[in-house]
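Here the complex is missing a single protein chain, while all its other protein chains stay put.
The first chain written gets the first letter, and so on, giving A and B; residue counts start at 1 in each chain.
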(Lines give C-alpha, C1' and ligand atoms only; values in the text may rest on other atoms or scores of the structure.)
Protein backbone atom coordinates (compact mmCIF):
# COMPACT_ATOMS: atom_id res chain seq x y z
CA UNK A 1 0.00 0.00 0.00
CA UNK A 2 1.21 3.54 -0.67
CA UNK A 3 2.77 5.35 2.26
CA UNK A 4 0.55 7.88 3.95
CA UNK A 5 2.90 10.57 2.67
CA UNK A 6 2.43 9.47 -0.90
CA UNK A 7 -0.36 11.43 -2.58
CA UNK A 8 -2.77 8.76 -3.84
CA UNK A 9 -3.05 8.48 -7.57
CA UNK A 10 0.59 9.32 -8.11
CA UNK A 11 2.95 6.50 -9.07
CA UNK A 12 5.18 5.08 -6.34
CA UNK A 13 8.56 6.67 -6.60
CA UNK A 14 11.76 7.08 -4.69
CA UNK A 15 11.10 9.67 -2.00
CA UNK A 16 13.82 11.83 -0.59
CA UNK A 17 13.19 12.72 2.97
CA UNK A 18 14.64 15.85 4.56
CA UNK A 19 14.31 14.90 8.17
CA UNK A 20 13.95 17.73 10.63
CA UNK A 21 12.85 18.21 14.18
CA UNK A 22 9.66 20.12 13.63
CA UNK A 23 8.71 19.51 10.02
CA UNK A 24 8.73 16.30 8.05
CA UNK A 25 9.46 16.72 4.36
CA UNK A 26 9.28 14.07 1.68
CA UNK A 27 9.85 14.78 -1.95
CA UNK A 28 8.43 12.45 -4.55
CA UNK A 29 10.94 12.99 -7.30
CA UNK A 30 8.88 11.41 -10.01
CA UNK A 31 5.81 13.56 -9.42
CA UNK A 32 7.85 16.60 -8.41
CA UNK A 33 5.58 17.05 -5.39
CA UNK A 34 6.86 17.45 -1.84
CA UNK A 35 4.76 16.73 1.21
CA UNK A 36 5.54 18.97 4.16
CA UNK A 37 4.03 17.90 7.48
CA UNK A 38 4.13 20.06 10.59
CA UNK A 39 4.90 17.81 13.56
CA UNK A 40 5.68 20.03 16.50
CA UNK A 41 3.40 18.97 19.39
CA UNK A 42 1.21 19.97 20.93
CA UNK A 43 -0.09 22.55 18.40
CA UNK A 44 2.55 23.33 15.75
CA UNK A 45 3.33 26.73 17.22
CA UNK A 46 5.50 28.84 14.96
CA UNK A 47 8.48 29.12 17.29
CA UNK A 48 11.81 30.56 16.20
CA UNK A 49 13.12 27.04 15.71
CA UNK A 50 10.02 25.98 13.74
CA UNK A 51 10.15 29.06 11.50
CA UNK A 52 13.85 28.55 10.82
CA UNK A 53 13.28 24.94 9.82
CA UNK A 54 10.29 25.96 7.72
CA UNK A 55 12.31 28.56 5.79
CA UNK A 56 15.23 26.20 5.28
CA UNK A 57 12.93 23.45 4.06
CA UNK A 58 11.24 25.81 1.61
CA UNK A 59 14.63 27.01 0.38
CA UNK A 60 15.86 23.46 -0.14
CA UNK A 61 12.79 22.52 -2.13
CA UNK A 62 12.87 25.77 -4.11
CA UNK A 63 16.45 25.04 -5.15
CA UNK A 64 15.75 21.42 -6.00
CA UNK A 65 14.89 21.27 -9.69
CA UNK A 66 13.07 17.98 -9.12
CA UNK A 67 10.52 19.78 -6.95
CA UNK A 68 7.66 21.72 -8.60
CA UNK A 69 5.06 21.82 -5.88
CA UNK A 70 4.56 21.38 -2.15
CA UNK A 71 1.55 20.28 -0.12
CA UNK A 72 1.59 21.69 3.41
CA UNK A 73 -0.35 19.93 6.14
CA UNK A 74 -0.17 18.90 9.79
CA UNK A 75 0.97 15.58 11.23
CA UNK A 76 -0.97 16.36 14.44
CA UNK A 77 -4.67 15.80 15.00
CA UNK A 78 -7.13 18.73 15.09
CA UNK A 79 -4.63 21.51 14.51
CA UNK A 80 -2.93 22.80 11.35
CA UNK A 81 -0.89 25.41 13.21
CA UNK A 82 -1.75 27.50 16.24
CA UNK A 83 0.22 30.44 14.86
CA UNK A 84 3.13 32.43 16.25
CA UNK A 85 4.51 30.99 19.46
CA UNK A 86 3.49 33.46 22.17
CA UNK A 87 6.33 32.37 24.45
CA UNK A 88 8.73 33.87 21.87
CA UNK A 89 7.02 37.25 22.29
CA UNK A 90 6.75 37.35 26.06
CA UNK A 91 9.39 38.24 28.63
CA UNK A 92 12.28 38.07 26.18
CA UNK A 93 14.94 40.56 25.14
CA UNK A 94 14.67 43.13 22.34
CA UNK A 95 17.31 41.12 20.47
CA UNK A 96 15.16 38.02 20.71
CA UNK A 97 12.06 39.82 19.45
CA UNK A 98 14.12 41.17 16.55
CA UNK A 99 15.43 37.75 15.62
CA UNK A 100 12.00 36.19 15.97
CA UNK A 101 10.23 38.77 13.82
CA UNK A 102 12.87 38.51 11.11
CA UNK A 103 12.22 34.77 11.03
CA UNK A 104 8.47 35.37 10.64
CA UNK A 105 9.12 37.75 7.74
CA UNK A 106 11.57 35.32 6.16
CA UNK A 107 9.08 32.47 6.25
CA UNK A 108 6.35 34.60 4.65
CA UNK A 109 8.64 36.03 1.96
CA UNK A 110 9.69 32.50 0.97
CA UNK A 111 6.20 31.01 1.05
CA UNK A 112 4.15 33.86 -0.49
CA UNK A 113 6.84 34.40 -3.10
CA UNK A 114 7.53 30.73 -3.83
CA UNK A 115 7.94 29.66 -7.43
CA UNK A 116 6.53 26.27 -6.49
CA UNK A 117 2.83 25.47 -6.50
CA UNK A 118 1.82 25.59 -2.85
CA UNK A 119 -1.31 23.84 -1.62
CA UNK A 120 -2.45 24.06 2.00
CA UNK A 121 -4.29 20.95 3.22
CA UNK A 122 -5.76 22.50 6.36
CA UNK A 123 -6.58 19.48 8.50
CA UNK A 124 -7.30 21.31 11.74
CA UNK A 125 -7.70 24.72 13.32
CA UNK A 126 -5.50 27.48 12.03
CA UNK A 127 -5.57 30.76 13.93
CA UNK A 128 -3.35 33.84 13.42
CA UNK A 129 0.05 32.88 11.99
CA UNK A 130 -1.35 29.46 11.08
CA UNK A 131 -3.96 31.21 8.97
CA UNK A 132 -1.21 33.32 7.37
CA UNK A 133 0.59 30.15 6.28
CA UNK A 134 -2.58 28.92 4.57
CA UNK A 135 -3.34 32.34 3.03
CA UNK A 136 0.15 32.45 1.55
CA UNK A 137 -0.34 29.25 -0.46
CA UNK A 138 -1.81 29.12 -3.96
CA UNK A 139 -4.80 27.04 -2.91
CA UNK A 140 -6.48 26.12 0.38
CA UNK A 141 -8.44 22.94 1.03
CA UNK A 142 -9.89 22.52 4.50
CA UNK A 143 -11.36 19.52 6.29
CA UNK A 144 -15.12 20.08 6.47
CA UNK A 145 -15.26 19.84 10.22
CA UNK A 146 -17.18 22.79 11.73
CA UNK A 147 -15.08 22.42 14.88
CA UNK A 148 -12.02 23.50 12.91
CA UNK A 149 -11.71 27.25 12.54
CA UNK A 150 -9.37 29.63 10.75
CA UNK A 151 -8.76 33.36 10.87
CA UNK A 152 -6.43 36.22 11.72
CA UNK A 153 -7.62 36.61 15.31
CA UNK A 154 -4.74 38.77 16.56
CA UNK A 155 -7.13 41.50 17.78
CA UNK A 156 -8.55 39.02 20.32
CA UNK A 157 -5.14 38.95 21.97
CA UNK A 158 -4.89 42.73 22.00
CA UNK A 159 -2.31 42.76 19.24
CA UNK A 160 -2.49 43.90 15.62
CA UNK A 161 -1.71 41.93 12.49
CA UNK A 162 1.11 43.64 10.57
CA UNK A 163 0.36 45.28 7.22
CA UNK A 164 1.61 42.35 5.18
CA UNK A 165 -0.66 39.88 7.02
CA UNK A 166 -3.46 42.31 6.19
CA UNK A 167 -2.52 42.66 2.52
CA UNK A 168 -2.18 38.89 2.09
CA UNK A 169 -5.65 38.58 3.62
CA UNK A 170 -7.19 41.35 1.48
CA UNK A 171 -5.78 39.69 -1.65
CA UNK A 172 -7.72 36.55 -0.75
CA UNK A 173 -11.04 37.77 0.70
CA UNK A 174 -11.26 41.42 -0.39
CA UNK A 175 -11.21 44.63 1.62
CA UNK A 176 -14.60 44.44 3.34
CA UNK A 177 -14.36 40.89 4.65
CA UNK A 178 -10.80 41.58 5.83
CA UNK A 179 -11.78 44.83 7.58
CA UNK A 180 -14.54 43.18 9.54
CA UNK A 181 -12.76 39.93 10.28
CA UNK A 182 -9.53 41.60 11.42
CA UNK A 183 -11.30 44.08 13.70
CA UNK A 184 -13.35 41.33 15.31
CA UNK A 185 -10.38 38.96 15.44
CA UNK A 186 -12.75 36.36 14.00
CA UNK A 187 -12.04 32.65 13.91
CA UNK A 188 -14.27 31.32 11.15
CA UNK A 189 -15.56 27.73 11.34
CA UNK A 190 -14.74 25.83 8.15
CA UNK A 191 -18.15 26.32 6.47
CA UNK A 192 -18.01 30.08 7.08
CA UNK A 193 -14.41 30.22 5.89
CA UNK A 194 -15.51 28.67 2.62
CA UNK A 195 -18.37 31.16 2.25
CA UNK A 196 -16.01 34.09 2.80
CA UNK A 197 -13.49 32.73 0.30
CA UNK A 198 -10.87 32.29 3.03
CA UNK A 199 -10.50 28.69 1.87
CA UNK A 200 -11.20 27.40 -1.63
CA UNK A 201 -13.00 24.19 -0.80
CA UNK A 202 -13.99 21.80 1.98
CA UNK A 203 -13.67 18.04 1.78
CA UNK A 204 -14.20 15.28 4.32
CA UNK A 205 -11.04 14.93 6.37
CA UNK A 206 -10.25 11.47 5.03
CA UNK A 207 -10.30 12.80 1.46
CA UNK A 208 -8.06 15.78 2.17
CA UNK A 209 -4.76 14.35 0.91
CA UNK A 210 -6.34 12.81 -2.15
CA UNK A 211 -7.93 16.12 -3.03
CA UNK A 212 -4.72 18.06 -2.39
CA UNK A 213 -2.86 15.73 -4.78
CA UNK A 214 -5.54 16.18 -7.44
CA UNK A 215 -5.44 19.97 -7.14
CA UNK A 216 -1.66 19.89 -7.28
CA UNK A 217 -1.77 17.81 -10.47
CA UNK A 218 -4.14 20.37 -12.01
CA UNK A 219 -1.79 23.27 -11.21
CA UNK A 220 1.27 21.32 -12.37
CA UNK A 221 -0.36 20.69 -15.74
CA UNK A 222 0.52 24.29 -16.63
CA UNK A 223 3.99 25.22 -17.94
CA UNK A 224 6.02 26.28 -14.89
CA UNK A 225 7.51 29.38 -16.46
CA UNK A 226 4.24 31.05 -17.44
CA UNK A 227 2.60 30.11 -14.14
CA UNK A 228 5.51 31.48 -12.12
CA UNK A 229 5.62 34.79 -14.00
CA UNK A 230 1.87 35.14 -13.51
CA UNK A 231 2.14 34.42 -9.80
CA UNK A 232 4.90 36.99 -9.47
CA UNK A 233 2.77 39.56 -11.30
CA UNK A 234 -0.06 39.01 -8.81
CA UNK A 235 2.03 39.02 -5.61
CA UNK A 236 5.04 41.23 -6.30
CA UNK A 237 3.52 44.50 -5.06
CA UNK A 238 2.83 43.12 -1.58
CA UNK A 239 6.15 41.25 -1.35
CA UNK A 240 8.08 44.34 -2.46
CA UNK A 241 6.34 46.44 0.18
CA UNK A 242 7.68 44.25 2.97
CA UNK A 243 11.13 43.99 1.44
CA UNK A 244 11.26 47.80 1.21
CA UNK A 245 10.11 48.27 4.82
CA UNK A 246 11.57 45.23 6.47
CA UNK A 247 13.71 46.92 9.13
CA UNK A 248 10.97 49.45 9.88
CA UNK A 249 8.50 46.60 10.28
CA UNK A 250 10.83 44.85 12.72
CA UNK A 251 11.24 48.06 14.73
CA UNK A 252 7.47 48.53 14.85
CA UNK A 253 6.96 44.99 16.05
CA UNK A 254 9.69 45.12 18.69
CA UNK A 255 8.53 48.46 20.08
CA UNK A 256 4.89 47.35 20.11
CA UNK A 257 5.48 43.94 21.67
CA UNK A 258 7.81 45.37 24.34
CA UNK A 259 5.10 47.62 25.74
CA UNK A 260 4.16 46.66 29.25
CA UNK A 261 0.44 46.77 28.38
CA UNK A 262 0.97 44.31 25.51
CA UNK A 263 3.18 42.04 27.60
CA UNK A 264 0.44 41.98 30.22
CA UNK A 265 -2.20 41.04 27.64
CA UNK A 266 -0.02 38.21 26.37
CA UNK A 267 0.66 36.90 29.88
CA UNK A 268 -3.07 36.91 30.63
CA UNK A 269 -3.75 35.10 27.38
CA UNK A 270 -1.17 32.43 28.21
CA UNK A 271 -2.66 32.01 31.70
CA UNK A 272 -6.05 31.50 30.09
CA UNK A 273 -4.65 28.89 27.68
CA UNK A 274 -3.03 27.02 30.58
CA UNK A 275 -6.27 26.97 32.57
CA UNK A 276 -8.16 25.61 29.54
CA UNK A 277 -6.04 22.49 29.65
CA UNK B 1 -39.74 49.94 30.51
CA UNK B 2 -36.46 50.96 28.84
CA UNK B 3 -36.53 54.20 26.92
CA UNK B 4 -36.71 53.79 23.16
CA UNK B 5 -33.19 55.19 23.04
CA UNK B 6 -31.89 52.50 25.34
CA UNK B 7 -30.57 49.54 23.39
CA UNK B 8 -32.53 46.56 24.69
CA UNK B 9 -30.55 44.01 26.57
CA UNK B 10 -28.23 46.60 28.07
CA UNK B 11 -28.69 47.51 31.73
CA UNK B 12 -30.55 50.72 32.52
CA UNK B 13 -28.03 53.44 33.20
CA UNK B 14 -27.71 57.16 33.53
CA UNK B 15 -27.89 58.60 30.02
CA UNK B 16 -26.30 61.89 29.13
CA UNK B 17 -28.15 63.65 26.40
CA UNK B 18 -26.46 66.14 24.09
CA UNK B 19 -29.51 67.94 22.82
CA UNK B 20 -29.23 69.50 19.42
CA UNK B 21 -31.54 70.81 16.77
CA UNK B 22 -31.07 68.20 14.10
CA UNK B 23 -29.57 65.22 15.87
CA UNK B 24 -30.52 63.65 19.17
CA UNK B 25 -27.63 62.05 21.03
CA UNK B 26 -27.85 59.97 24.17
CA UNK B 27 -24.87 58.32 25.73
CA UNK B 28 -25.38 55.35 27.98
CA UNK B 29 -22.34 55.73 30.17
CA UNK B 30 -22.50 52.27 31.66
CA UNK B 31 -22.53 50.47 28.31
CA UNK B 32 -20.32 53.06 26.63
CA UNK B 33 -22.74 53.17 23.71
CA UNK B 34 -24.21 56.36 22.29
CA UNK B 35 -27.41 56.45 20.28
CA UNK B 36 -27.43 59.11 17.59
CA UNK B 37 -30.80 59.80 15.99
CA UNK B 38 -31.23 62.02 12.94
CA UNK B 39 -34.36 64.13 13.46
CA UNK B 40 -34.38 66.79 10.79
CA UNK B 41 -37.76 66.60 9.02
CA UNK B 42 -38.85 65.94 6.46
CA UNK B 43 -36.00 63.69 5.22
CA UNK B 44 -32.81 64.28 7.26
CA UNK B 45 -31.12 66.20 4.48
CA UNK B 46 -27.45 66.82 5.16
CA UNK B 47 -27.62 70.60 5.27
CA UNK B 48 -24.72 72.74 6.40
CA UNK B 49 -26.32 73.04 9.81
CA UNK B 50 -26.96 69.30 10.02
CA UNK B 51 -23.41 68.43 8.99
CA UNK B 52 -21.96 70.86 11.50
CA UNK B 53 -24.02 69.38 14.32
CA UNK B 54 -23.10 65.89 13.14
CA UNK B 55 -19.37 66.63 13.22
CA UNK B 56 -19.59 68.35 16.61
CA UNK B 57 -21.56 65.43 18.06
CA UNK B 58 -19.03 62.94 16.74
CA UNK B 59 -16.18 65.03 18.15
CA UNK B 60 -17.83 65.23 21.58
CA UNK B 61 -18.36 61.48 21.70
CA UNK B 62 -14.87 60.77 20.39
CA UNK B 63 -13.38 62.87 23.18
CA UNK B 64 -15.60 61.34 25.85
CA UNK B 65 -13.70 58.43 27.37
CA UNK B 66 -17.00 56.94 28.55
CA UNK B 67 -18.06 56.45 24.94
CA UNK B 68 -16.76 53.46 22.98
CA UNK B 69 -19.38 53.07 20.27
CA UNK B 70 -22.19 54.85 18.49
CA UNK B 71 -25.32 53.57 16.80
CA UNK B 72 -26.56 55.89 14.06
CA UNK B 73 -30.19 55.79 13.04
CA UNK B 74 -33.11 58.00 12.04
CA UNK B 75 -35.88 59.35 14.28
CA UNK B 76 -38.06 59.85 11.19
CA UNK B 77 -40.17 57.20 9.49
CA UNK B 78 -39.13 55.67 6.15
CA UNK B 79 -35.94 57.65 5.66
CA UNK B 80 -32.46 57.26 7.13
CA UNK B 81 -31.07 60.32 5.35
CA UNK B 82 -31.86 61.71 1.92
CA UNK B 83 -28.24 62.80 1.46
CA UNK B 84 -26.67 66.17 0.78
CA UNK B 85 -29.16 69.02 0.89
CA UNK B 86 -29.53 70.16 -2.70
CA UNK B 87 -30.65 73.62 -1.66
CA UNK B 88 -27.14 74.15 -0.30
CA UNK B 89 -25.71 73.47 -3.76
CA UNK B 90 -28.10 75.54 -5.84
CA UNK B 91 -28.16 79.29 -6.44
CA UNK B 92 -25.67 80.06 -3.66
CA UNK B 93 -22.31 81.85 -3.64
CA UNK B 94 -18.90 80.27 -4.24
CA UNK B 95 -18.13 80.98 -0.57
CA UNK B 96 -21.20 79.06 0.48
CA UNK B 97 -20.31 76.07 -1.72
CA UNK B 98 -16.81 76.12 -0.24
CA UNK B 99 -18.07 76.16 3.33
CA UNK B 100 -20.63 73.46 2.58
CA UNK B 101 -18.18 71.10 0.92
CA UNK B 102 -15.68 71.53 3.73
CA UNK B 103 -18.43 70.49 6.15
CA UNK B 104 -19.17 67.37 4.06
CA UNK B 105 -15.47 66.44 4.11
CA UNK B 106 -15.25 67.12 7.84
CA UNK B 107 -18.17 64.85 8.63
CA UNK B 108 -16.72 62.00 6.56
CA UNK B 109 -13.20 62.36 7.97
CA UNK B 110 -14.62 62.14 11.49
CA UNK B 111 -16.98 59.26 10.80
CA UNK B 112 -14.82 57.09 8.53
CA UNK B 113 -11.81 57.71 10.76
CA UNK B 114 -13.61 57.35 14.08
CA UNK B 115 -11.94 55.35 16.82
CA UNK B 116 -15.36 54.38 18.11
CA UNK B 117 -17.28 51.37 16.86
CA UNK B 118 -19.88 52.80 14.47
CA UNK B 119 -23.01 50.84 13.59
CA UNK B 120 -25.55 52.16 11.09
CA UNK B 121 -29.12 51.06 11.81
CA UNK B 122 -30.57 51.97 8.42
CA UNK B 123 -34.29 52.24 9.13
CA UNK B 124 -35.34 53.84 5.86
CA UNK B 125 -34.13 54.90 2.44
CA UNK B 126 -30.62 56.19 2.18
CA UNK B 127 -29.59 57.71 -1.15
CA UNK B 128 -26.32 59.53 -2.01
CA UNK B 129 -24.83 61.24 1.04
CA UNK B 130 -27.14 59.17 3.26
CA UNK B 131 -25.57 56.05 1.78
CA UNK B 132 -22.10 57.51 2.40
CA UNK B 133 -22.93 57.88 6.10
CA UNK B 134 -23.88 54.20 6.26
CA UNK B 135 -20.84 53.11 4.19
CA UNK B 136 -18.55 54.98 6.57
CA UNK B 137 -19.67 52.98 9.61
CA UNK B 138 -18.10 49.70 10.71
CA UNK B 139 -21.29 47.71 10.22
CA UNK B 140 -24.59 48.24 8.43
CA UNK B 141 -27.91 46.71 9.43
CA UNK B 142 -30.93 47.60 7.30
CA UNK B 143 -34.64 47.16 7.85
CA UNK B 144 -35.74 44.35 5.52
CA UNK B 145 -38.34 46.46 3.75
CA UNK B 146 -37.95 46.22 -0.03
CA UNK B 147 -39.41 49.73 -0.30
CA UNK B 148 -36.30 51.10 1.39
CA UNK B 149 -33.39 51.59 -0.96
CA UNK B 150 -29.79 52.66 -0.62
CA UNK B 151 -27.07 53.69 -3.05
CA UNK B 152 -24.77 56.38 -4.39
CA UNK B 153 -27.20 57.64 -7.04
CA UNK B 154 -25.43 60.94 -7.79
CA UNK B 155 -25.21 60.14 -11.52
CA UNK B 156 -29.03 60.22 -11.70
CA UNK B 157 -28.86 63.92 -10.79
CA UNK B 158 -26.20 64.60 -13.39
CA UNK B 159 -23.48 64.96 -10.78
CA UNK B 160 -20.49 62.79 -9.89
CA UNK B 161 -19.60 61.27 -6.54
CA UNK B 162 -16.18 62.57 -5.44
CA UNK B 163 -13.24 60.16 -5.34
CA UNK B 164 -13.50 59.54 -1.59
CA UNK B 165 -17.18 58.56 -1.85
CA UNK B 166 -16.03 56.15 -4.56
CA UNK B 167 -13.14 54.74 -2.54
CA UNK B 168 -15.33 54.27 0.54
CA UNK B 169 -17.78 52.41 -1.70
CA UNK B 170 -15.11 50.27 -3.39
CA UNK B 171 -13.77 49.28 0.05
CA UNK B 172 -17.21 47.90 0.90
CA UNK B 173 -18.50 46.33 -2.33
CA UNK B 174 -15.40 45.94 -4.50
CA UNK B 175 -14.45 47.58 -7.79
CA UNK B 176 -16.90 45.91 -10.16
CA UNK B 177 -20.07 46.45 -8.14
CA UNK B 178 -19.02 50.05 -7.48
CA UNK B 179 -18.24 50.74 -11.15
CA UNK B 180 -21.63 49.53 -12.31
CA UNK B 181 -23.66 50.98 -9.46
CA UNK B 182 -22.05 54.43 -9.64
CA UNK B 183 -22.42 54.71 -13.41
CA UNK B 184 -26.09 53.73 -13.25
CA UNK B 185 -26.69 55.85 -10.15
CA UNK B 186 -28.44 52.78 -8.73
CA UNK B 187 -30.66 52.83 -5.68
CA UNK B 188 -30.66 49.25 -4.45
CA UNK B 189 -33.73 47.88 -2.61
CA UNK B 190 -32.73 46.38 0.74
CA UNK B 191 -32.60 42.73 -0.45
CA UNK B 192 -30.35 43.68 -3.38
CA UNK B 193 -28.18 45.84 -1.13
CA UNK B 194 -27.60 42.77 1.06
CA UNK B 195 -26.72 40.63 -1.96
CA UNK B 196 -24.18 43.19 -3.17
CA UNK B 197 -22.62 43.50 0.29
CA UNK B 198 -23.65 47.16 0.54
CA UNK B 199 -25.27 46.30 3.89
CA UNK B 200 -24.21 43.47 6.19
CA UNK B 201 -27.60 42.16 7.20
CA UNK B 202 -31.34 42.76 7.04
CA UNK B 203 -33.68 42.43 10.00
CA UNK B 204 -37.36 43.18 10.49
CA UNK B 205 -37.74 46.88 11.25
CA UNK B 206 -38.98 46.26 14.80
CA UNK B 207 -35.84 44.23 15.59
CA UNK B 208 -33.42 46.80 14.18
CA UNK B 209 -32.38 48.47 17.46
CA UNK B 210 -32.10 45.19 19.30
CA UNK B 211 -29.87 43.80 16.57
CA UNK B 212 -27.76 46.97 16.45
CA UNK B 213 -27.16 46.72 20.21
CA UNK B 214 -26.19 43.05 19.89
CA UNK B 215 -23.74 43.78 17.07
CA UNK B 216 -22.29 46.68 19.06
CA UNK B 217 -21.77 44.40 22.06
CA UNK B 218 -19.93 41.93 19.82
CA UNK B 219 -17.57 44.62 18.50
CA UNK B 220 -17.04 46.10 21.98
CA UNK B 221 -15.97 42.69 23.29
CA UNK B 222 -12.62 43.31 21.59
CA UNK B 223 -9.87 45.35 23.26
CA UNK B 224 -10.31 48.94 22.00
CA UNK B 225 -6.64 49.53 21.29
CA UNK B 226 -6.11 46.57 18.97
CA UNK B 227 -9.43 47.16 17.22
CA UNK B 228 -8.67 50.84 16.63
CA UNK B 229 -5.18 50.20 15.26
CA UNK B 230 -6.64 47.57 12.94
CA UNK B 231 -9.35 49.96 11.74
CA UNK B 232 -6.76 52.65 11.08
CA UNK B 233 -4.65 50.18 9.12
CA UNK B 234 -7.65 49.39 6.88
CA UNK B 235 -8.85 52.95 6.32
CA UNK B 236 -5.80 55.18 6.55
CA UNK B 237 -4.89 55.16 2.84
CA UNK B 238 -8.28 56.55 1.79
CA UNK B 239 -8.47 59.07 4.64
CA UNK B 240 -4.94 60.30 3.91
CA UNK B 241 -5.81 60.78 0.25
CA UNK B 242 -8.56 63.24 1.09
CA UNK B 243 -6.49 65.02 3.74
CA UNK B 244 -3.70 65.45 1.18
CA UNK B 245 -6.05 66.77 -1.51
CA UNK B 246 -8.64 68.55 0.57
CA UNK B 247 -8.36 72.04 -0.91
CA UNK B 248 -8.11 70.67 -4.43
CA UNK B 249 -11.23 68.58 -3.80
CA UNK B 250 -13.09 71.69 -2.61
CA UNK B 251 -12.00 73.61 -5.72
CA UNK B 252 -13.16 70.77 -7.94
CA UNK B 253 -16.52 70.65 -6.25
CA UNK B 254 -17.08 74.40 -6.32
CA UNK B 255 -16.09 74.75 -9.95
CA UNK B 256 -18.22 71.74 -10.97
CA UNK B 257 -21.31 72.73 -9.01
CA UNK B 258 -21.15 76.36 -10.21
CA UNK B 259 -21.48 75.34 -13.85
CA UNK B 260 -24.70 76.60 -15.36
CA UNK B 261 -25.44 73.16 -16.81
CA UNK B 262 -25.14 71.54 -13.39
CA UNK B 263 -27.20 74.25 -11.71
CA UNK B 264 -29.89 73.67 -14.32
CA UNK B 265 -29.88 69.90 -13.65
CA UNK B 266 -30.23 70.50 -9.93
CA UNK B 267 -33.09 72.98 -10.40
CA UNK B 268 -34.91 70.49 -12.61
CA UNK B 269 -34.36 67.76 -10.03
CA UNK B 270 -35.76 69.96 -7.26
CA UNK B 271 -38.78 70.82 -9.42
CA UNK B 272 -39.38 67.11 -9.94
CA UNK B 273 -39.14 66.44 -6.20
CA UNK B 274 -41.66 69.22 -5.49
CA UNK B 275 -44.11 67.84 -8.06
CA UNK B 276 -43.86 64.36 -6.53
CA UNK B 277 -45.32 65.71 -3.33
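Keep this in mind: contacts are C-beta pairs under 8 Å (C-beta built on N, C-alpha and C of every residue); 3 or more make two chains touch, one makes a residue touch a chain.
The structure presented is a predicted model; accordingly, all values stated were derived computationally and were not measured.
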{"item": "Residue of B:66, B:160, B:194 or B:270 in touch with the missing chain, whole complex considered", "value": "B:160"}
{"item": "Candidate in contact with the missing chain, chosen from A:38, A:80, A:139 or A:165", "value": "A:139"}
{"item": "Where the missing chain touches chain A, by residue", "value": "138-139, 170-174, 197, 200, 218-219, 222-223, 225-227, 229-231, 233-235"}
{"item": "Those residues of chain B which, in the complete complex, touch the missing chain", "value": "154-161, 163, 166, 174-176, 178-180, 182-185, 261, 265"}
